[in-house]
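All protein chains but one are shown at their positions in the complex.
Moving on, here comes chain A:
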Amino acid sequence: MKRSVMMLALAGVTVTGSAAALADVVVKIGFAGPLTGPIAHVGKDEQYGAQLALDDANAKGLSLGGQKVKFELMAEDDQADPRTATTVAQRLADAGVKGVVGHVTSGAAIPASRIYEQAGIPAITPSSTSPALTRQRYKTTYRVIANDLQQGAAMAKFATEVLKAKRIAVIDDRTAYGQGLADAVVGSLKRLGVTPVGREFTTDKSTDFAAILTKLKGAQPDAIFYGGMDAQGAPVLKQMKQLGITAKYLGGDGACTAEMIKIAGPAMSPDVYCTQAGIPMDKMPGGKDFNERFKKRFGVPVQLYAPYSYDAASALIEAMKLANSAEPAKYLPQLQKVAFKGVTGNISFDASGDSREGGVTLYQFNSGKWEARP
């Protein structure tokens, strides 16, 4: 409040044509993600990404329906918590935001999506990868990143075509994430004509996997896929070595972490692979330039998904341009027609709101760290 008063005063003093500037229509864009808690750095990163997109649009000076518009970001903290996420979503809707960039995690994005649907406000998530989000078929739900189905498909393709694995076994931890990812891998394998030689299950609280691994060993797999988090994924890998299983280890993004390397320790080898939704900065068409501008504007380097949240915000603005209006009811249908070159690649959406070109990157463990494969 104080700031706008100051800006008005400033405008009055310095700019002669200030009448036009005062007439700018403010378009509020919401952002929701964890801004406190253990993954606050990821949330803040995405908030900055969205902010940068709005800054860029403001610098260009955009007119919608004959009126100059000024975008403002309204950032809310959902603590990556499903309940807080719905409260925050309601707050954004009540504040009259015209579109939302968020939420960051699937656990928050799914419950919040219902509120945006009821309010008719488009929400584009930069980083939630659960297939369940877009499976709800909400008209207002979009995402710019690959979902877990695309991730599973990429892993299945890599395992059969590059690793030439014919005998693949699959384990999951029976959580929504682990099971979803493992099912996606199995489904894609079957489409490629490969039937898994084993399918075993564990829980996200287990520590001993010797029994199921011994059973899989009997099936002589070339590769074992584990759908779950690093806390179980690392012991699975360790126990494979302890049982003399030489199969390659494949994991999803839950195991594609620094924590995985730390816990698995000496069991890590170049036979360990994982997938991650999204592509690394240096592979993005606009990555280098984005990183430099981001650093200059916010004084911190890009953490993770900021380029995706930049593209999510840009997609909202593109749709507004196509509709020549910032009213959700008018520009929402245009989101389907959006097609532009973003920082992360070409941005366009399919009928369910998923990104058409959601990139997935394969990583291989090499000399102490994850290395993106070309």
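Keep in mind that, in the parts below, contacts are C-beta pairs under 8 Å (C-beta built on N, C-alpha and C of every residue); 3 or more make two chains touch, one makes a residue touch a chain; residues count from 1.
Everything that follows uses one rule, which is that contacts and distances are computed from a predicted model.
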{"item": "Listed names \"Branched-chain amino acid ABC transporter permease\", \"Oleandomycin transport system ATP-binding protein\", \"NADH dehydrogenase subunit L\" or \"Heme exporter protein B\", matching UniProt entry of the absent chain", "value": "\"Branched-chain amino acid ABC transporter permease\""}
{"item": "Full-complex contact with the absent chain, from A:83, A:166 or A:215", "value": "A:215"}
{"item": "Identified contact with the non-displayed chain, of A:41, A:137 or A:262", "value": "A:262"}
{"item": "Option touching the unshown chain, where A:200, A:253, A:318 or A:354 are the choices", "value": "A:200"}
{"item": "Touching residues on chain A - with respect to the absent chain", "value": "38, 174, 199-203, 205-208, 210-212, 214-215, 217-218, 230-231, 234-235, 238, 241-244, 259, 262-263, 265"}
